[in-house]
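In this view, the complex is presented without one of its protein chains, the others remaining in place.
What follows is subunit A.
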Amino acid sequence: MGIQVENLVKTFRRPRHREGILGALSDLVYREYDEKKAVDNISFKIEPGEVVGYLGPNGAGKSTTIKMLAGILTPTSGSIRVGGLIPHTQRIENTKRIGVLFGQRSQLWWEIPVSESFQLLKYMYKISEADFRKRLGVFEELISLSDIYHLPVRILSLGQRMRAEMCAALLHQPDVLYLDEPTIGLDAVVKENIRNFIKQTNQETGTTVVLTTHDMPDIEKLCSRVIVIDRGRVMFDGNLEMLKHRFGSQNKLIVEVEDGLPDPQRLLLNGADEVIQEGRSSIITYDRNRRNSAGFLSDLAQLHKIIDFSVNEPDIEEIIRRMYKSLNQSDVESRN
């Protein structure tokens, strides 16, 4: 099932609180409101079966978009179609075909065992007994549930609970899966399990997946495409390779020389963007489209004896960090 979003806007109106007792009193009489555009004219199209990473710094509008896609929030303007349905007006129809997981909330019933929560979901989505058994079998194989199946949700650890939450979101075999920070707060092993589970589900059932995360391995392992937003606007939409090409041209050359440290000024003059010296090693950052490591090395070799060196391409985390940084800079520039 595909997703189509056109010119989506969500504005929140919040009261502006004046300071002090006098301020609070005047707030009582006359309240002023600030309008905040959490989502500001976003458009994108997601094809059935795609796994899309929806990224952006905190407060960029990711969760707000997901909540509109899921039909929880009503857009201020613009349109959303998920498999032909309008999520907020056809909420109940829409929820039958989607699965949602909020990493920071539980959708299971706190007081009762996981098994009984699943029974409720079975009635809720009208899942046949045969399908129910079959899917539990699949979940057991992929992520193992039997150890927690009969425990009440409130006594589960976060990792155990997320396993149960993932299964709850997938029990009715949704066409679209929204994951809002699915791996937040989990240890490396559980993270890996959850990622594999998402990947397998996508491959075997063709579920479309939209996920928000701050965890870079999530993106690298799962997403064929990323949409990056900032301050409610789309900043990048394309595959990972394109993102790396645009924001990942900064290589790092790490050099160690025998006699002390090389002169950073000289390196900068030779075209390095940044030189950081730690202990015995110098970390030289350069743009690989304009310079190369051989150039720096041959220049250094004239004055020093090189002991060791390595060249690192930026990882996805670095790329995203650079991207957010350049977003901020361009914002400052446009304001100036």
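Methods note: contacts are C-beta pairs under 8 Å (C-beta built on N, C-alpha and C of every residue); 3 or more make two chains touch, one makes a residue touch a chain; residues count from 1.
Methods note: contacts and distances are computed from a predicted model.
K.L.:
UniProt protein name for the omitted subunit, picking from "ABC-type spermidine/putrescine transport system permease subunit I", "Aspartyl/glutamyl-tRNA(Asn/Gln) amidotransferase subunit C", "Tetratricopeptide repeat protein" or "ABC-2 family transporter protein"?
P.N.:
So, among "ABC-type spermidine/putrescine transport system permease subunit I", "Aspartyl/glutamyl-tRNA(Asn/Gln) amidotransferase subunit C", "Tetratricopeptide repeat protein" or "ABC-2 family transporter protein", the name matching the hidden chain's UniProt entry is "ABC-2 family transporter protein".
K.L.:
Which residue, A:D34, A:E111, A:D187 or A:D308, contacts the hidden chain when the whole complex is considered?
P.N.:
Counting the whole complex, the residue in contact with the absent chain is A:E111.
K.L.:
Among the options A:S43, A:T74, A:S157 or A:N312, which residue touches the chain absent from this view?
P.N.:
A:T74
K.L.:
Quick one: which of A:F12, A:F132, A:Y149 or A:F309 touches the chain that's been left out?
P.N.:
A:F12
K.L.:
Touch as defined at the start, partner being the missing chain; which of A:L25, A:L120, A:A294 or A:I307 qualifies?
P.N.:
Only one of A:L25, A:L120, A:A294 or A:I307 touches the chain omitted from view, namely A:L120.
K.L.:
Take the complete complex as the reference. Which residues in subunit A touch the chain that isn't displayed?
P.N.:
12, 63, 67, 70-74, 88, 91-93, 95-96, 98, 100, 102, 104-107, 109, 111-112, 116, 119-120, 123-125
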